[in-house]
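Every protein chain of the complex appears in place save one, which is left out.
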Amino acid sequence: MKSLKDRLRLSTFAVLAAASLATFALSAADAAAEERKSIKIGYAVSKTGANAGGAAMTTIPNYKLWLADVAANGGLELPDGTKLPVEVVEYDDRSSAEEVVRAVERLAGQDKVDFILPPWGTGFNLAVAPLFDRYGYPQLAVSSVTDKAPDFVKRWPKSYWFLGGGRDYAGALAKMAAAQTEAGVINSKVAMISVADGFGIDLVNAARPAMKEAGLEVVMDRTYPVGTQDFTTLLKEAASSGADTFVAFSYPPDTFALTQQSQVQAFNPKVLYLGVGAGFPTYGRNLGPKADGIMTLGGIDIKNERNMAYRERHKALNGEYPDLWGSVITYASLQMLADSIKRVGLDREAVAKELSTGTFDTVLGETKLEDNQLRQLWLLGQWQDGNLVGVEPADRPGASKPVLPKKAWQ
Amino acid sequence: MKTILGLAAAAIAFAGLAAAPLYLGTYGIGLMIGLIGYVTLASAWALFSGPTRFVSLATVAFFGIGAYTVSAFYESFPPLMVLGLAALIGLGVSLLVGLATLRLAGVYFVIFTFGLAELIRQLVTWYEVNITGTLGRYLFVSYGPEVVYWQLLVLCAVTFGIGYLIQRSRLGLALKMIGDDEVVAEHCGLPTARVKLALFALSSVIITLVGAIQAPRWTYIEPTIVFNPTISFLTLIMALLGGATRLWGPAVGAVPLFLLFEWLSANFPDHYSIILGLLFMAIVFVLPRGVLDFLEGLTARMKSERSRQAAGTAPEHGKGRLAEGEAK
Partner (left out) sequence: MTLMTALIAGLVLGGTYALAAMGLTLQYGIARIMNLAYGDMIITAAFAAFVLQGAAGINPILGLLIAVPGGFLLGYAVYTVILAPLVARAPNRGVLEVDSILTTFGLLFVVQGILLVLFGSNYTSYTFLNEPVNVLGATIAANRLIALILALGLGITLYLLLTRTRWGTALRAVAVSPQSAQLVGIDINRAAAFAFALGGGLAASAGVVISMYQTFTATGGVVFTMKALIVVIMGGVGNLVGALAAGLILGLVETLVSTYADPGLTLAATYAIFLAVLLWRPQGLFGRAVR
């Protein structure tokens, strides 16, 4: 008897719960359509969880810096010269794909923000790309390395891809190594290791054919799982492989561990190439002169004064210099957005077109997208005298010459 | 009579929820997908873990298997068949795992299931890297979030239906006995191992289907995304919070927690973790027996006060969140 009553009460409870839920969702939906006093910009980014480390390096500080710069400037400028302050809506996606999808739905459908800044990471940018497309928001996907960018642009015409793909980076590395082999500085053998995750696999898949094409011989090709702490065995194998070039497509914790452990093992390849993390400002600072000669993705042109000024502003606001790969590009992409708004207003269609076709003056210098992709990138950098300078593409203005072989650890 | 009323109320609730996409915006639908997803996960989890008191952290293993099956086969087969395939694979894995592990007890089972989830994730990664040569699969489907929502809703209703039937059947009685004292149950001639295995498989298949249904939401599938251990933890916490031995318990835990997460992440993105953690601890202290038990206790108390019955006869609610009876 009692259990029947219980059941009845509970099903009533369920109905009530369903009804109250519906009203919860509805009441939130009637965002007021008042006179425009501000421009709403929203973003969902990983503040906690597995992706938080990457987002805290490349994405969040640059969003903050840009928003601060815009505020200091009196707001975002519109074509008629008026300036409107920016209202920020910010969510934490907790490094979960379902959360980031829902947060973007919320930004678009409920908060009705004017523009949405992208999340951090290749996977998450892909997860939200269909939503940006459906709601007509331009997507400035900066922190995603993908060779499929041309396909994605066809699928989602308002998506923009800023960081190139594995083939670009692997190709630049192979080109440099081939040139050095020809010059007799190093032998043609290459040892590669890669992290078993999106980035590592993308790069190593691109590197295999690139090395072959460049006439290099891959004598070691190993993959290790995310979270590996001890690289002793891999380094030993690389050392005994006879390769002068050691390449690790690694994540930051691995990069730091590889750096430390190759010192302990006195592992001294003539070319030492490490993955994400070797471009972090703390990396060069912690290693000091020992960093000299280490190669990685990215780099900067230290003669570019605007970039150097940006770096100082970044440090003043965030307490730390930006990383030397994605950060400056994140900031430049936001400058492009602001410039587009200044030129064509808040119409997202027009802004998207302007982003595709316009030429912009950013911290990178004159910037223009090709087929919605940024192609003026430093694909290979090398630490030289405490700076990570860009060495490939070698024909790009501001490129430095690689200094090889790398000196042995002291 | 009252059962019929109850069923009618449930039917109305279902119809109302099914109509939700007609009046909710996209965010509303997204919210409901997440919500129903977790209600289903928590309820399916409790189907097995509630009566048997085996705390499983393998939720995400099956969830991920579902998602991966869909991403691997969605181009080759029609959607329903892919779901069927996912269910079959989930069933196979769960039977295999169940046969091997159900003799483990207590915390050993907890940790085993966690290890299992990580093992499957590592193996999938290794397979993708070494055999298919890529990591990350693209998943482009033609249907929108409403379809995902309806599929989930049906699955959710089915889960409740199964839970309801089990409670009313002889199986439910058997389960109660196993939960109370497995040794006694065995002496009474109950096939405890088979009952547990069947439940584990059932619960795992539902969880697999949740993963399979939700996967198209993410466009891009990779092991770190679909084998995210947080999913296992949240499912467990939600079910325990509501009370895992009741039919509606997991739902009563999942709904407020899910909305709370959503509200906190929107309003306190920087202090989300701290507030969440404090709330969590507060819940354990204030609602020691789960929300549902607390609510029932409250109504029972109000009633007894109203009828001015003899004081001191506190309503007995035997069930804790999960476990009672002497430790083994």
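Read from first to last, the chains carry the letters A and B; within each, the first residue is number 1.
To be clear about the criterion, a contact is a pair of C-beta atoms (placed from the backbone, for glycine too) under 8 Å apart; a residue touches a chain by one contact, two chains touch by 3 or more.
Small disclaimer: the values here were computed from a predicted structure and weren't measured.
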Going by the whole complex, the chain not shown touches A, B
Out of B:I237, B:L260 or B:A300, only one touches the absent chain, namely B:I237
Which of B:L7, B:L91 or B:L104 touches the missing chain? It is B:L104
Of A:V264, A:A309 or A:A408, the residue that touches the missing chain is A:V264
Missing-chain contact among A:V70, A:V100, A:L117 or A:A196 belongs to A:A196
For chain A, residues touching the missing partner are 47-50, 52-53, 55-57, 193, 196, 222-225, 227-230, 232-234, 236-237, 240, 252-253, 256-257, 260-261, 263-266, 277, 280, 282, 286-287, 320
On chain B, the omitted chain is touched by residues 53, 55, 100-101, 103-108, 111-112, 114-116, 118-119, 122-123, 125-126, 129-130, 229, 233, 237, 240-241, 270-281, 283-285, 288, 320-328
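Keep this in mind: only the chains that are shown with their structure count from here on.
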Separation of the C-alpha centres, chain A versus chain B, in whole Å, is 35
Per the touch rule above, chain A residues touching chain B in the complex are 4-15, 17-19, 21-22, 24-26, 28-29, 47-50, 90-99, 101-103, 105-106, 108-110, 122-123, 126-127, 129-130, 155, 196-198, 201-202, 205, 223, 225-226
Listed in rising order, the residues of chain B that touch chain A in the complex are 2-3, 5-7, 9-10, 12-13, 16-17, 20, 23-35, 37, 122, 125-126, 128-130, 133-136, 138, 140, 145, 214, 217-220, 222, 224-226, 228, 230, 247-248, 251-252, 255, 259, 262, 265-266, 269-270, 272-273, 296, 299
